[in-house]
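Removed from the display is one protein chain of the complex; every other protein chain stays in position.
Up next, chain A:
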Amino acid sequence: MSQRYYEFFCPVKVIAGKAALEHIPYELSGLGAGRPLLITDKGVRAAGLLEPVLEACEEGGQEIVTIYDDVPPDSSTHVVKDIAGIYRSEQCDSIIAVGGGSAIDTAKAVNILVSEGGDDLSAYAGAGVLTNPLKPFFVVPTTAGTGSEVTSVAVIADTEKSVKLPFTSSFLLPDAAIIDPRMTLTLPPHITAATGMDALTHATEAFTCMAKNPLSDAYATAAVKKISNNLLKVMDNPKNADSRLELAEASTMAGIAFSNSMVGLVHALGHATGAICHLPHGLCMSLYLPYVLEYNLETIREPLGELLLYMAGPDVYATTPANRRAEECISAIRKLRDALYQHCKLPRTLQETGNVEQDQLDRIARVALDDGSIMFNPREVTLDDALAVLKRAWG
């Protein structure tokens, strides 16, 4: 009997494309909500990204009751508590998050407090603690990479105890993700590149790691195709709204893929590097992706070879011998990284970042071994293995 088993879950309504923001009022009313709190950060506001959201709501007769625009890059329990206080005092009944990973995670955590009650967020940390649906919650992503709009996790720092609190529950998933090309049109080149590589890594690891399944595979391959076809187009012409939308869709699709099939060693090393050297997550993904694929090669040869079709197109796939497709796929990823380096100097090695010291590699490797993602890597990673990958990524 087949040993195959998988689970797949994504109840998020995806509202994507031209004038998507203008659907917010109708969608809110459909959930019986009319007093939303908008959560964002100063960068989003300064980039003028709130205007189209506010305009769309105002024109649609939807009042935004209040705006919290001070979410820091690494959000904390204090910030969440403050925002929950605002939500209660303003008698809001729903939440709209506009931003990247931090704003979205913060909004998820706020939704826990305002729905479950109390001020002690740590009481809800862990997996499966939440047992009731939360308040109506919409997400408008402003980067095309994290996929947080379709993931059921949030991480918030408890600054008093100096720990990061993880929250995992399907109730954290937003009711709707609004993907509008206007929201990523002004994303600077290096962020576009790093977040694009983040999404590519989500899709690639989802397709090659242990919990891959037919449904997440479909999302992952579609995401890889969209990224490989559009990332360099956007780098050449940042105002290309069609390609921007393709990238934003790819990010959401990669998010759906990896939240159902998990990720592997690239993320384990990336999380450790982010924590120790404070490098952005997307950059870490871009740094490690080819080296980890090379390390995993013999266990992922078949799926990685298949991915070449989506990474490089049917002509390259057809003219590459079957036993060379996996290597060719890694080569295509390297070429993409080289092109991004030419465009915006997105580092390809740890050395090129200028922010990592060689004597930090051992610590990064040790921290990576205790990262949850490593469980789903197709190879059993030892300390020596992790160090070997890091040394190759050093450059």
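The criterion applied here is as follows: a residue touches a chain if its C-beta (ideal position, glycine included) is under 8 Å from a C-beta of that chain, and two chains touch if they have at least 3 such contacts; residues count from 1.
By our rule, contacts and distances are computed from a predicted model.
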Can you match the unshown chain of the complex to its UniProt protein name from these: "Spore gernimation protein KC", "Phosphate ABC transporter ATP-binding protein, PhoT family", "NADH-quinone oxidoreductase subunit A" or "SCP2 domain-containing protein"? "SCP2 domain-containing protein"
Contact partner of the left-out chain, one of A:Gly48, A:Gly128, A:Pro321 or A:Gly354: A:Gly128
Hey, which of A:Ala19, A:Met210 or A:Ala322 is the one touching the hidden chain? A:Met210
List the chain A residues touching the unshown chain? 3, 5-7, 126-128, 166, 209-211, 262, 369-372, 374-376, 378-380
